[in-house]
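Heads up: the structure comes next, in structure tokens.
Excluded from the complex is one protein chain; the other protein chains are retained at their positions.
Going by the order they are written in, the chains are A, B and C; count residues from 1 in each one.
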């Protein structure tokens, strides 16, 4: 059984309707028969302050979310589009994940998201899905995730304001339904493959090797 | 032995100095002891017209480049930064790869770049590497490539115009040297893993399944 | 006397050092002798919830910030770079400004930011300034701001982690100092020009005219 965590970065706390959640739920439903248990986390329901560390203390609830991410094999970020790009909540999540760099494995130097796969779900009433998905998948790959082919699925309406996913009958939109399936199958296959064959790259050793041929000897915490 | 193709998207034809080529060559040198033979293709040395088909006829030389891409296990796009984003030649290459969608495997429906891994190399005298790398890796993942963790490496100088990679001693820049090593090792490991364990996803079947729950029955060539 | 509002979108509340604030202060210092009074607002010092309306009620402090924006002739957004793009706080500010569309002038239909000029300041230890500035200026132009030439200034270091603006001596970086001056002079000239010669475009009338040649009669609030 594989474990997925689905981080919904809608601006709206529960119980407001989240169109992004609806598409994320469809994806989870497609992964379930493939042997994946998906846990959804709606970020706006938690107290997650701005920052780039994994624990900001006080009432910061990111640590519990971060623990679920670390326990998962598949990490999915879902985001609405606002002004053509991903939501402020999605950016907040990515910034908080920046803290994961400092929890590198003491032996290999691998970051905690290594050997997980990443995927992105986007909804918006219009334009911006490529920007939101591309930026987010790239960020996840920097944190250590592997990105399978067709690891994004999105729904957007045509140019300008208009109804959102559920209101527009997006659940019956061919392209989105097809993409969700490609994504589900590829996420699951690659996640399982990596779980059984983890990437052995020793980042710590390679860092030392790089240092030997470089002029700037920046302190370890800056690499 | 794995095969890599390194597409250099500098604006300048040979024999002008290409800083991007220098960093791509470093990457190839790092992959060689890991069992990878890299073939470099400098796009500006070929006649490649604008378009989105795999063969535009006449003197179009894209077909020979495309054949090398199809034969490779690892596809690397190298690009300089111009005005904050990837070069026109890199965009041209991506547009020509759009034609690959129409060469899907008749049985599985998989696109030709499935089961290859993708990576990106970027150089510029300043700012724009994240935009260039993120957009390009995302495009490669749509074409079928899997993106391993840390599959990009870049060198840029600080804000504003300034010397380029070789002129600035970028070859001895710690961050770039480290990233090139992470990239080389991860590309090779995941490429080999996928070669031995190809993704079995049957895109054709999933497309039919999606069609059954969708309203818009767009013609096959539009999916 | 012209009025500028400088919205600092650092993730860090006072009194932590904000490198972005330092560059914004330099810009304000350059505009002062040109007849501009600049008011700084550090968003992280206020309680500004996620959302897309101008007043979310409760303890929402956006309304006081929004009032200052409406009173200004020059709107400057300052942002650090995180993971290659603008900060979550900057995205939050843009999302809250989305609410301004609903305060269109009842006569002309112009949005509240019409006849203001927009500018952007970016700092980061590396790469991402073009993405952050380009996205933000584009958003401001949608809200109604006019963007003068060279209306951005930024400082970034070279590839990879490294010291920030103040720590790296960015205050003595030629390109940034030059760009800050171009920006200051152009913002001031165009702001003054627009104040004396406001744009007369009647958006409401043009909307009706467009409706007459269009099929989709979306409700007014969706236009």
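As a working rule, contacts are C-beta pairs under 8 Å (C-beta built on N, C-alpha and C of every residue); 3 or more make two chains touch, one makes a residue touch a chain.
All of these numbers come straight from a predicted model, not from anything done at the bench.
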item: Listed residues C:38, C:87 or C:135, member touching the removed chain; value: C:135
item: For subunit B, residues in touch with the removed chain; value: 11, 44, 50-52, 82-89, 91-92, 94-95, 98, 135, 138-139, 142, 160-162, 218, 222-223
item: On subunit C, residues whose C-beta touches the chain left out of the figure; value: 111, 113-114, 130, 133-135, 137-139, 141-152, 169, 172-175, 177-178, 180-182, 185-186, 189-190, 193, 197, 199-201, 203, 206-207, 209-211, 213-218, 223
item: Subunit A residues that touch the omitted chain in the full complex; value: 83-85, 126-131, 134, 154-161, 173-176, 178-179
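The criterion applied here is as follows: only the chains that are shown with their structure count from here on.
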item: Interface residue overlap between copies subunit A and subunit B, same or different (over half shared); value: same
item: Rotation angle superposing subunit B onto its copy subunit C by C-alpha atoms, nearest 5 degrees; value: 180
item: Computed distance of Cα centres, subunit C from subunit A, in Å; value: 28
item: Inter-chain centre distance, subunit B versus subunit C - centres from mean C-alpha coordinates, in Å; value: 35
item: Chain centre separation in whole Å, for subunit B relative to subunit A (CA means); value: 22
item: Contacts with 2+ other chains: residues of subunit C; value: 83-85, 160-161
